[in-house]
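Contents: one structure, followed by commentary.
The other protein chains are all here in position, but one chain of the complex has been omitted.
Lettered A, B and C in written order, each chain numbered from 1.
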């Protein structure tokens, strides 16, 4: 629309788009409003739309993803995580954030100890697995709802929004009451029903890249969430499968600048799952920030040898603290800033 | 157990395994009964078990998958698909089978036409997509329940068991009433809740390999189904992601002999999705049979240019018929035989 | 050219192509002559060529490889290996062949024993490593020239052409005196100077696919050889690197039908290096033949535990013999035939 298009013109265009059988999606930037018409090719009458009052230009977007595309939404999206009982943490544009916590919630003491450590080190969002996607049916599968309540309590006490992985469409309704951010794991990146289901909520969604997903596949999965009306998607690069066997996965660092060009959505990196080994985590995290990421999600454990899952990749609290100091320095070079929690923790 | 162990001894061993906190799994072969004790390492008292009457040997299986392992079940498993309103089709050991039909059910006429063609060509199980896992939210997503009923009707008329993909845990209960075989797609190979849910049914499960899953990951996913008590798992190799870009996926032919060594479960190949292009389908299908597969699942369309999805990979009916002649010849070299439908179709 | 174009017209066209600064390449088929003009885009005056006597059609070939392309040479090329002191073995079109022998020549007795075994089993070309490309500088590097002479002697005695790997441009001149077929290993597929050097000889060239080479890269490497005037190139699929770790390499079976469509050159498979494990070799070899290959190259050893390299992948002589029986049956289904050695061996 033209910069000064009145609301009436905008409403008129929205109405016409619906009449043509498309979904209208509004994107209001600082300077102008962009209206997306999403639907099958060939059903949009471009000439008609171009002739309406207040319409400056009609641009066909040929990318298979539309709402996720920077062509549709030029400015960086800033996703807000939290609100209500906890402060809002922003991720996107100049706002970087660190999401941290244990791999899985194992018991209350362990969760409190680690949460306190990661908050002290500079994390502003708390993560912790409640339902665990395990390759083997005989591995620890998570504590379920009791762990969910524990996460909520500890998050509230420490003023940290919480991010928890969801695995099954049947869990969405229950989890929505507790979490500030749904995590979709790599193995579920193309669980399309699950994507649609979290897309119907209004909680932030952290969408991990599938282990063999191209950047295009990944953005199409984001599109599933966005197309349900949920605009708060954070992309998370966590490594892809390659022939290299000295680490578990190869973090695809090149995907960061590629995504920064193709999409307006924020992108973070997960150095823990890529490396699979504590020693390599800080270097990968630093590389991610230098490549343009908006933050990291990293696992910390004060006693990794006792962890029920993924102990070898968990950082020790002191290493985590030192890493955050370096990441803040790197972020500053690229004009980004990590959020800080200013109010004292309640516990 | 010893070859002549009485039932009472078997019951005793089962009881002891439960007492130790493990799950007992019985496998009765022609010559002897093997009892699996599945559980965490360290909780089984091997010496105690070895001292019980009728126990010949206690063998710790170190493979991460147990029920899927050939060490646990030496003879080839023969999975039975169908029964009730349609004949039983066997897959495994010397029994090969061809599963065929359209990619997606688009309408009744199209389904009847293609089903008739594939039955005439030699397919004994009918496939057809009802819920379609599509990379883009804007692509055709399948017709849902109405197509499911249509599949059931056509299968009954042609005396063919039907195989349909399930995508969401919430669909399992409804679909169980209609289908003879659940298909788990590549993108859901590690949707662990879905695996458990179909594992609770007693329908056959066709488990496609994930696009970046190792053979070990795949067998662990089969183990999720098996561990719920469902022993009717058919593995399906459908191509993996590699750097090669002249086809969609690289069919991993080497996985066939590897699986034949590691597991007792039957394995088939899907040449359609691997190639993504009709011209290459017959060669890949033939290669699969020569490598030791128990059959194929292949897409056929009488008018591929009008297909709503994956038209370019669908075989024409006449090519399909010729292919089946070659596959029967190759199967014969390796002592396998494709099932035939002998009774005339009802339609 | 038109089917009845006289030699004078052909000469005229060749002359004009040279005048334009291109290289002319003649391809004389049964029914017509095709003249390739290979050079930079834009320097060929198509209209002028089309106006010459006897020219039927001028077709621009846009594929990056030209001489290797089926567009340039429609009929299958039949490569002849041998001649002189040994019979000629044909590979291509309906002619299949088996190349076999030890991984490396270790000593005279071992070479004679294995050669006799593979000849008895049905191999018609003898292979044996003389200079070995080893990942580690501390592994056995081959016996060099003495082994080369031994190969020649044994090949002559058994009436088998010999195929030996060349690694360095400086070896080409010496080896040309001894071998019937140069092998270019996977790691040298893009050693462009070496390709050019064997392209200048008139010996057959067995070009293995690089471990991460696309089909297009591979055909471009063949083009390096062809562009020097050597038309006797045999492609050999030997597995590519993927994330799968249950075998050494993933044999790309799909590449066989892709190559059969794109190129006129014969293609064989190497099941030994792909599998890296004896047990899987027969299935992979059978799959290769069923997919449309013109034969196999396979390693045999009568006492693999004593082999200085790659013992675990060498077939035992009796397994090799049984495999060849199956391969002949598969070849027959697809209208191909393995060459036989009819004259009695001299030894």
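Everything below uses one rule, namely that a contact is a pair of C-beta atoms (placed from the backbone, for glycine too) under 8 Å apart; a residue touches a chain by one contact, two chains touch by 3 or more.
Being a predicted model, the structure only gives us computed values, none of them experimental.
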Thinking of the whole complex, not just what is shown, which of A:205, A:284, A:324 or A:339 touches the missing chain?
A:284
Of the residues C:19, C:48 or C:187, I need the one that contacts the missing chain.
C:187
In the whole complex, not just what's shown, which of C:223, C:237, C:252 or C:299 touches the removed chain?
C:223
Touch criterion as defined above, residue of A:33, A:139 or A:326 at the omitted chain:
A:326
In the full complex, which of A:96, A:226 or A:240 touches the chain missing from this view?
A:240
In terms of residues, what is the contact footprint of the unshown chain on chain A?
212, 214-216, 239-240, 242-247, 250-258, 260-261, 274-275, 279-280, 282-284, 286-292, 326, 329-330, 333-334
Mind pulling the chain B residues that touch the left-out chain?
241-243, 245
For chain C, residues touching the missing partner are 38-40, 64-65, 133-138, 167-170, 187-188, 190-194, 196, 210-212, 217, 220, 223-224, 227, 240-241
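Please note the rule applied: only the chains that are shown with their structure count from here on.
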Counting only C-beta pairs in contact, which chains form the busiest pair?
B-C
Chain centroid nearest the full-protein CA centroid:
B
Let me have the rounded angstrom distance from the C-alpha centre of chain B over to the C-alpha centre of chain C, please.
38
State, to the nearest whole Å, the distance from the C-alpha centre of chain A to the C-alpha centre of chain C.
51
Residue numbers of chain B (touch at least two other chains):
212, 240
